[in-house]
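In what follows, a structure is listed as structure tokens, so that the remarks can point back to it.
Note that one protein chain is taken out, while the other chains of the complex remain in position.
We just call them A and B in the order they show up, numbering each chain from 1.
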Amino acid sequence: MQPNYVALYNEQFELPPELCAKPLALVGVSGLDTVNNAIHKTIWENLSSNRRVERSPVLFKLISNAQEFPVVKPKRNSYEWYIPKGILKKNWLRKHLSDIPSVIVIFYDLDWNDLQWNEKIIECASRVQSLRAALEGRNTRLVVVLLQNTPPLPAGEDSLSSERAIALCASCEISAKSLFVLPHGDHLQGYIVRLESAFYDLAQNYYHMEAKHVENHKEYLNKNTHQYLFVRHQFKMGFLNELKQDIHTAHKHYTYAYNKLLEIRIVDTNAMEIQTVAGFINYKLCKLMFTLNLPRDAISQFKAHAERFKSRIGFKELAFEHYAWLCKQYSIFGDIFDEAVRLGLPAVQTQHPGVYYQQAAQYAIQRKKSCLELCNNVTAYPTAPDPLEGLDHLEFYGQRPWRPGKLNMDNPDPQLEKKGIQALQFLEKQVAHSNVIISLYGLAVSQYKTYKCPRTRRYLVVQMAEEYFEFRDYGKALTLFTHMIWDYRLECWWSILSHILQKALQCAFLTATVQDYVTISLELLGKSITTTTEYKAQVYENLIRVLKKQIPNPVLNLPSYDVHTSLNLWKKVFESESIHLTVDMNSVVSCIETKARFLKDKYEADQNVVLEVFIRSTCPFLLRFTRLSVTINTSEYSSEFAVNETKFNNPNLTFESNEVKKFIVEFLPDSETTGKDMQINSINLYLGIPKECCVELSFNGNLAVSTGGIQEFSRFRRKSASHVDFESILPQSSALVVPRKSKLNVNYDHKQPALVGEWFNIIITVSNEDIAPISSVNVLVNLSEGEMDGSTEFCLNTAAKSELLPLNIGLPDLKVGESKSINLYIRGHKAGQRTVVFKVSYVLESDRSGTSISEDTLHVPFVKPFEINTKFSNTLFEDISKFYVDEEFVVTPIINCVSPWPIVIENTSLDFMPPVESIDESVHSQVKGLILNDKESGAEVFLAKVKRNCESPVNVGQYTIKWKRENGLSATSQLMIPGFEIEWIPLDIKLDLPAFGLLHTPLLVTYTLYNRSHQLLQLEVTVEGGDAFMFAGYKQIPISILPESFKTLDYNLYPVVAGNIVLPKIMITVPENNTEGPSLRQNQVNALLDRALPTHLFIMPQVKGSPEFPKAIQDENLLKVV
Amino acid sequence: MSMSDDLFEFLHSEVINYSIQRNEIKKKESKDDDLSNIEFIGFSTGFKVIERLTKEMPRFKDELDTMKFICTDFWSAIYKKQIDNLRTNHQGVYVLQDNAFRFLIKISNGKQYLEYAPRYVAFTCGVIRGGLANLGINCLVTAEVQNMPSCKFHIQVQRM
């Protein structure tokens, strides 16, 4: 056997590279010295490299001067006696792709004005001639390109060039159209692109003619003997048209070729050739249809193709060849499809390349099976003569090397035939089938992933794993199997899961992977797994063996040679000191289930935390664990609590089949834990003996996969009273540790409601009623959220500054029964409720329980102690609504007590603010010392005047009240008293009047008129007497008052009636048309008179005899006057 | 009304009586009736019956389409009449109004027995919830009775 046979054998299933290459028009390039000539090199590089899509579909090939081309076969005038020996010659495609150029371009350095023109033209012509001679019989176009230094002149202007061009064409025997000029100065790339498109035109023309030429053979053919030629010719035309880039026509010819091929009767001798060629044409067809954007047609062409040849197995002895061919067909189509998708074809979930890769994998498996079946007995390559002699240089595609070119009617030599088959079987046996299968699965898997088929993908991966298993790569198989298990578990496909697990267990055994072996065994022993009890018994027994560090018994049906290797591996594993494995049981549905719950969701720091752990074994056999512990996590640390077996009367950790046991874990939480969450991190069950082989099973206490249906239905599950209902236990995996409840008695002594502005006293009394002395006693005072608006102050000592919140008050240590009081003061600046929160914490002496805490809230309503109203009046005690410059007025603040507690007014003061000022030099509070009860009022009066006018209302001054509750602390309330706007008029008037008059006794009154302006004030004064008075003085007088001066008018009045008598009415008129003087309007004057002058005077009657005054007028002053 | 419909009503009232009595034995301190058991019976009933009732139905277009089915075919199959008014805010809240709800119609109108109304609507709340749950719509269902025998069922769809 020749050493290259295996490679050649494998090659024959592949498509030949010349078939798959992209057909490009071949253009030969001659006359370029790319090694020595820099210009030539640049031109060649421009031609051959950087061939992007927008360039013409042309392939350039350098041709030396001594190039030889394939010899043209002698022209056949008649096909009458010609019998073809096969369908497609192996050399034809390559010949046209790379050997026979459609166009040959001869480059030649020659300027039109070259000095040696005549010599050069001869040399050029000879080059053309020699190439023409080499191409004898071919229709290849010859083209001359002159490389010139000078840029070309516009056509027609250069008579020398056109003249010489004609001469050159003539001597080279080429048409004028075949002569080109390439100036190698600037814009070389542009010239070259234009040149190459001209070459491409010529090439297309060439291929068109070639195809025509082939078509012309048709008339010589007859249907009986030339069936192969029909196919060959159509195929050639198809290919030539592809070279021409006419894919529509190419598609047409390939279709004919395929149909012609199907007309040929298939017999044993030509079966392989026809299949091979059919595969080629089908490849071309499908590829072109995808390019023509006919994906549906491509798919149906392929399906029909596959269907047609599927059952044509040919030689039974070589069935694997057929499957190899089918496999290749599918994988090739997958490739073409994938390429089309990459170029933008949209594919769908049910129709994508992966489907074909998957099928290809199936055929690869069949090939392998068939190989196992047929080639098992072939142990040697057949003896000479070598039936495969000449395998590497067959003339036709798809023929047998021991009978090349034999036609179907020939009788094969049975001896040779047998040898050939044996040789092929021998070669097939060398093929690494699993590699093929695995890589096809790999391709399919990635496609199915792209097209959203997770389950199909998983199935393929499982199949891939099975192939790895067959390939005896148990490690990879195990990895793949274990990765796929999860989702099958999730969707509860137990029989599939059982199947995979069994396989995986074998892998784990063969690779001596203890961890996986134990995990898988535990899962296989679970209730969901649908295997026979015998099998489970075997798994169980092996598991027990492993725990005792004994090599498990191999399961049946394992390849014996691998079992032997694995036994050694196991031995090595067990040689090590001790085996400790941790199995994360949360990702496994095993034969052991656990649930754990805290009995409460809150535990006080000094209480025992109680935890229930339920364990169920669904293993059909007895399971014995060596240890059970629970790990509890908080944010800081985690701690493990072993379940003490003896204490809780659970004598052992041995489980019968389907037994559920309850364990209790009890512990005191660490003092650090207070205020934090505890989490059941894991429940740990230990199998085996520590320091020998110990397996730690770690559960998180929740079931990994819910095996029941809808959760809500569990409510109706029948409950049996006798044993624990495992299903209905709801895990509770976390609990909060809260501080110990306080045992102190805290009393809050205070008198509600509090008054706004006062320091409100709360006496907090803490009495230790706990069982032991306490220390670190602390009262933390705070306001509730939302009330922190700065309107409340806290302090412990009213003399000191107020404290910031939260206010922490430390108390001394207290013995049992001892108590301690503290004063807390709160001052509120706004009425409303305050919610004060007191958190009392302490540490019980000589105790580990940490801090105990109690919390109280106190609602303190704040009410106003009093309300203050202010009245303003003129000196006649009449209400006013405006201040006038220099006119005196009276301010009367009234304190209305609204406090439920009596209020002592300690002092008051009114500080006037400019422009308001006091009339009196020193003012004393008139309500000092007053005690006001609820709803009582206290008032005082202040005299004031304003110095200047102001258009907006002014503040009169700050009113300050110093007050306290009876027995309380002094508090000061301040209030701004708002006033009115201030007006100024130039005139003021005062009336000097005695307090009263006596009947029939004259009395003197004086009106004083002030001019406050800087101008002369002219007025007219009229006085009207009444019935009650006789009077003497001006009745009507015009007066002029000098600036800043005054004038007095005196009147003598003689009362004629007693009682409260209307005074004579004075009227002041502002003269009309008076444009001089300060602005003064009549209504201002009238208003002034109204507010400044009293209207009545009390006139006493004359005393007759000894007068008796009414009691109301018992005033000493009065008597004096009389 | 056929015999079986009467039996359905009798069965319904007995189930309620039984549940209420059992609760009373269990604990007396709570004032309100514990109706969750009845609601669960309804849930499983609805969950199971919907399978049969949707057998001949085309696939539902959307949530609203499903609600319409509840109001018409589903309601007719159980209560022999359709829902009188369906309203929605298009954000997962649906209000189904039955002006003459079958389990209330035999109780005297007026305020006298209004306090017992919740007992007679709990089963139906469960039925709606179960039916919708099986159709893939998880929701909360509450009922509101203001004037007997009219009843409004509020469905609030829980979106994940």
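We adopt the following convention: a residue touches a chain if its C-beta (ideal position, glycine included) is under 8 Å from a C-beta of that chain, and two chains touch if they have at least 3 such contacts.
The rule we apply is simple: contacts and distances are computed from a predicted model.
> Per UniProt, what's the omitted chain called: "GPI transamidase component PIG-S", "Ribosomal RNA-processing protein 41", "Trafficking protein particle complex subunit 2-like protein" or "D-2-hydroxyglutarate dehydrogenase, mitochondrial"?
Listed in its UniProt record, the absent chain's protein name reads "Trafficking protein particle complex subunit 2-like protein".
> Looking at A:13, A:92, A:493 or A:748, which makes contact with the chain not pictured?
Counting the whole complex, the residue in contact with the absent chain is A:493.
> Among B:57, B:77, B:100 or B:140, single out the residue that touches the unshown chain.
B:57
> Go through chain A and note every residue touching the omitted chain.
349-350, 359, 362, 452-456, 459, 462, 491-493, 495-496, 499, 709
> Which positions on chain B touch the chain that was left off?
Looking at chain B, the ones touching the missing chain are residues 50-52, 54-55, 57-61, 134-136.
Note that only the chains that are shown with their structure count from here on.
> Can you check how far apart chain A and chain B are, centre to centre, with Cα atoms defining each centre and the answer in Å?
So the centroids are 40 Å from each other.
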